[in-house]
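Every protein chain of the complex appears in place save one, which is left out.
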Amino acid sequence: MTRVGVLDSSNLTGGQRLAVKYFTVALVLFGAQILFGLLAGLQYLKPDFLYGVLDFNVNRMVHINAMVVWMLYGFLGSVYWLMEDEAQHPVVGLKLGEIAFWVLTLAVTVVVLVYLFVQYGPGDIKTIWFINEGREYIEAPRWADIGIVVVVLVFYFNVLATFIKGRFTGIGGVIVLDLFALAGLYLAGMFFTPNISIDQYWWWWVIHLWVEATWEVLVGAIMAWGLMKTLGVSRRIVQTWLYIEVALMFGSGILGLGHHYFWIGTPDYWFEIGGFFSALEPIPLVAMVVHSLYDAGKHHMKSSNHPALAWLIAHAFGNFLGAGVWGFMHTLPQINLYTHGTQWTPSHGHLAFFGAYATINIAFFYLAAQQWRGNVYMGAGIAGAWRWKWALTLLSVGVLGMTMALLIAGYEQSFIERAINGSTWAGYFEAQNHPWFQQAMWWRQIFGWVTAAGYLLLVWDLLAIGAGETRTATRVGHESEEAEAGAEAAPATA
Amino acid sequence: MQAIPWWAREGFWAKTAVFVTALSFVILIWLTFDTMKQIMAGSVRVPDYSVINQRISYVADDERGYQVPKIGPEEPLFGKKLTEEEAAALVRKGKLVIQGRNCMNCHTLLGNGAYFAPDLTKAWLDPAWGAATIREQLMVQFLMDPTNNARTFGSGRKMPNLKLTEDEAKAVVAYLKWMSAIDTNGFPYNFKPIPQGGE
Partner (left out) sequence: MEDCDGMLQPVELQDFFITFFSAAMVILFGALYAMLFAWGRLHNRPRLVWWGYAAYAGLVAAVLTLADATHLTGLWTWLVVAMLVGYLVAPHAIWHLCQGTHAGMEDEEAAAGQGRASPVHPAQR
C-alpha cells in the first residue's frame, strides 16, 4: 500500500532504501564542502582567522575531499536506486551492501575527524598510512584507501550479481565495466614514490580519468536510465546514444589526459597530444546540443518532476560552460604556461564540478524524494514550489558568481605574477595583493554565502517537497517497456 | 517500417565504443611506458637525487625557446657531499615530510596543489632568499619556525608552524633543490632566478 505525500520507506524497494541512505550522507557532505569552502575563502580575506587552529590547508582539504566523497556517494546511491528496476531483480547481497555503507560512512567520519584534530604527522610512512597522504583530492590515509577498495568491491558484487541474476541490459553493461575502471584507477593513486614527476603522472590517472572519463560515463548511464523512466524514450534509442557517448567521451577524454602532462617533467610530445585532444573534447559537448534539441522536438516532453527536470537542464548548461568554455579558455599549452596553478584552475573547477556532477546528483535526490513520498506529483502548481526554484537560483548564481570572481583573480594573477614578474614569490604576492585580486576574493566570498543559502533552501525543500500532496505522478516509464517489447518483437530489419 | 541504417544501430555503436576505448587505452599505455622511461630519477628530464650535490640554475635555451635547468659545478647542500644512497634517502624523507605536512593544500608543486601560497617548483632558486650562499640556512630556519620568520610580502598570510624538526626541514630543502632540477618544459616561464656563483 503506497502512502502518497508521506515519507515512508515502504514506498521504496530494498535497493532504493539503501540509495536514500547514500543520498542523505551525500547531502550532509555537500554541506561540509560548502562550510569548509567558506572558511578557506575567508582566510584569503582575513589571514589570521583560525590561524594555527584550523589552517587553510586543513579547510581546503576537507572542502575538496567532501566534494569528491559526496559525489561518489551520490553515484553509488543512484546505481543502487536504478539497479533493481534495470535488472528486474532485487539487489543480490543487500545485507552486505548495507553493512558496507555503514563501514564506509564510519571510515569517512574517522578520516575527517583525524583531518580536523590530528591534521598532520611526522615525515615517515606511518603518517601516510594513518593520518594524511598529502596528495590533493586523494589525501585519505592508506588504511582508508584499502577500506574504500573493500567497500567498493562489495558494491561491485551487488551490482554484478544483481545484473547476472536478473538481466544484463546495455545500461547495466556500461555501468559494470565503467565501475570496474573507476575502482581500478583508484589503485593508481595508492603508492608512495619520492619522484614527484612519477607521483603526479599517476595521480592524474586517478583525478583526470575519474572526472573527465569514468565519472562522465557513469553519469551518462544513470541519465540514460532516467530519460527512459521519466520521459519514456525507448530503450533502443537511449542505449544507442549511451554507446555513442561512451565512444566520444573515452575517445577524447582518455588521451585528453595529456593536457595535465605539460609541466610536470613529462616529455614535450604531450603538448601536441594534450592540445589536440583538449581542442576536440568540447566538440561532442557542442554537438550534443543538436541531439537534445532533436529529442526535445520529437518527444513531447512531459515531466511530473519539475525540480529534477530543471536540475537536468542546469546540468546541460553548467557542463557546457564549466567544462567546455571554461576548460578550453586556458587549456592550450601556449596559454596554460601562464594560467597553470593560478586561480584559473579553481574558476574552471568550481563551475565544472557543479555543472557536470552536483546538478545531476541533486536531480536524482529529487527523483528519490518523489518516490519516497509514494511517487507523489511534483509537476506544475505544487505547494511551496518557490523553495526549489530559489534553491536552484541561489546555488546556480552563487557558483557562477564565484566562478566569475575567480576568473578575474586568475586573469590578473596570470598577467602580473606569471607574465610580468616571471612567477617569483615577490611576483606571486604582488598579484595576491593587487586590488583586482582582493576584490575578486570578496566577491567570491559573497557568492559563497549565496551558495550556502541555496544549499540550506535545498535541504529544506528536499525534506518538505510533496508533503501533504495527494496527487500521484503519472508514469511514463511503462510505455517505453512496451515500446521496447514492440521493437524486439518486430522482425529484425536487416 | 523505416529501416535503421547500420551506422545508427545499437550493436554497431556498442562495438565502436569498445573499440575506441580500447584503442585510446592501448595508446595511453604505450605512451606511459615511454614517458616512464624519460621521467625516472636519473633520466635526462628528471635528474638523479645526487644532483643536490651540485649547483642548479635555470637558464635560457634558445633552441627550445624557454628556460631549462642546468646542472653546474659541485655545490653540496649544507656543506656536505652525499653519496647516491644518502641523497636518495634525504630526498625521500623530504617528500614524506611534504606529504605528511599537507603542503599541497596551500602550495602548488609543479603547479599542482592549492593557490594560497607560492608555487614551490623553483623555491630553491627564488630571489626572495636574498643571497644564494645563505639561503639553505634561511630556509631551514623558516621551516622550523615560520610564524616568527614569516615573510608575508604585505599579504598578511603566514605559514602555520607545522613543527618540523631540523632533520625534516633539511630534508625538505634537499627536496626543493632536487625538484628545481626537473625539466618542466619551461614552467615557470620568464622566471628570474637568484644569482649564484658570482653570476
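Note that the chains are named A and B in the order they appear, and that numbering of residues resets to 1 at the start of each chain.
Here is the rule we go by: a contact is a pair of C-beta atoms (placed from the backbone, for glycine too) under 8 Å apart; a residue touches a chain by one contact, two chains touch by 3 or more.
These numbers come from a predicted model, not from an experiment.
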item: Full-complex contact with the absent chain, from A:F328, A:W390, A:W436 or A:W449; value: A:F328
item: Option touching the unshown chain, where B:K15, B:K37 or B:R64 are the choices; value: B:R64
item: Residue touching the undisplayed chain, where the options are A:N132, A:T214 or A:S234; value: A:S234
item: Interface residues of chain A (partner: the chain not displayed); value: 85, 232, 234, 236-237, 240-241, 244, 268, 271-272, 275-276, 279-280, 282-284, 286-291, 293-295, 297-298, 320, 324-325, 328-335, 337-338, 411, 414-415, 419-420, 475, 477-487, 490, 493
item: Residues in chain B touching the chain absent from view; value: 1-5, 7-8, 63-66, 185-186, 189
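In this text, only the chains that are shown with their structure count from here on.
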item: Chain centre separation (chain A, chain B; CA means) in Å; value: 29
item: Residue numbers on chain A that touch chain B, as the complex places them; value: 40, 43-44, 47-48, 51-52, 55-58, 60-61, 119-125, 127-128, 131-136, 139, 170, 192-201, 203, 236, 239-240, 243-244, 246-247, 250-251, 254-255, 257, 261-271, 273, 337-338, 340-343, 345-346, 418-419, 421-426, 428-430, 432-433, 490, 493-494
item: Residues of chain B that touch chain A when the two form their complex; value: 1, 3-4, 6, 8-10, 13-14, 16-17, 20-21, 24-25, 27-28, 31-32, 34-36, 38-41, 45-46, 49, 88, 91-106, 108-116, 118-119, 122-123, 126-128, 147, 151-158, 160-162, 165, 168, 171, 179, 182-192
